[in-house]
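Inspection log for the structure reproduced underneath, given as structure tokens.
A single protein chain has been omitted from the complex, and every remaining protein chain is retained in its original position.
Letters A and B mark the chains as written, and numbering starts fresh at 1 in each.
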Amino acid sequence: MDDIEAIKQLKARYCRLLDTKDWSGMRHVFADDVVIDATGSGGSRITGGDTFIDYLSTQLADYLTVHHCHTPEITLDAATTATGIWAMEDRVRFADGRELTGFGHYHETYEKADGTWRIKSSALTRLRMDITEPTAGPQH
Amino acid sequence: MDDIEAIKQLKARYCRLLDTKDWSGMRHVFADDVVIDATGSGGSRITGGDTFIDYLSTQLADYLTVHHCHTPEITLDAATTATGIWAMEDRVRFADGRELTGFGHYHETYEKADGTWRIKSSALTRLRMDITEPTAGPQH
Partner (left out) sequence: MDDIEAIKQLKARYCRLLDTKDWSGMRHVFADDVVIDATGSGGSRITGGDTFIDYLSTQLADYLTVHHCHTPEITLDAATTATGIWAMEDRVRFADGRELTGFGHYHETYEKADGTWRIKSSALTRLRMDITEPTAGPQH
């Protein structure tokens, strides 16, 4: 598998392990010193793989999430570093019944160590975020 | 075209031929002894390419469907066998006006015979399935 395909599958695991809440598997997706910047999406800036997994596993415990990523633009900068942009859509059903449907882009860097690509940094920018109240429609 | 790309295009044809109801084309996507397991999505377990096409062409005749697949994790196990996981979203507009919007993952195996990759098995697991009644909103 070439490096571009390996990075695509890395982000695929990010989405799948996040939505299936596989936190121990999810930890391996990130470099130890990963920087996650959600300030462009109303969130915070978190440094460190362990810290981010602690945050996610607490924050999302009662939420149902769906994260879909599209049309990657991966650029290999050197043998062990790369950058990528992904279009994204996410759905979050909060514990109080509200729903988020959001759209934007992940702007990321990747690092290869011990033969494995990991996410080194990820910043989320938004095109649109819609919040719907629990009473919005007859859903079953 | 390498094997991973060929399998991605196989699943692309699955989605397109399904939503455009091209049943004769769709038959070629599947191995003769394909096993389709929709029990994780409220459906049934069907064996055989011909049987599954008969089922689909009858079941979906009056439904408008959209199936989108994302971020494949394809692994080549041997020269002629592979596994894959796809994130998915589907929309179904039923004949009575109800609408399904669903999210989940396809867990699949593939087999190469006569130089062509085909779907050997496919099981659908769900993150979320929403059903909306016809009266939910003013749609034109």
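Keep this in mind: contacts are C-beta pairs under 8 Å (C-beta built on N, C-alpha and C of every residue); 3 or more make two chains touch, one makes a residue touch a chain.
Just so you know, these numbers come straight off a predicted model, no measurement behind them.
Undergrad: Thinking of the whole complex, not just what is shown, which of A:Ala6, A:Ile46 or A:Ala87 touches the missing chain?
TA: Among A:Ala6, A:Ile46 or A:Ala87, only A:Ala87 touches the chain that is not shown.
Undergrad: Return the single residue from B:Arg13, B:Arg27 or B:His107 that touches the missing chain.
TA: From the options B:Arg13, B:Arg27 or B:His107, the contact with the absent chain belongs to B:Arg13.
Undergrad: For the chain that got dropped from the picture, name the residues of subunit B it touches.
TA: Answer for subunit B: residues 1, 5, 8-9, 11-13, 15-16, 19-20, 64-66, 68-70, 91, 93, 137-140 touch the chain left out.
Undergrad: Name, in rising order, the residues on subunit A that touch the hidden chain in the full complex.
TA: Here the touching residues of subunit A are 4, 70-74, 85, 87, 89, 103, 105, 127-128, 130-133, 135-137.
Note that in this section only the chains that are shown with their structure count from here on.
Undergrad: Measure off the straight-line distance from the CA centroid of subunit A to the CA centroid of subunit B, and report it in whole Å.
TA: 25
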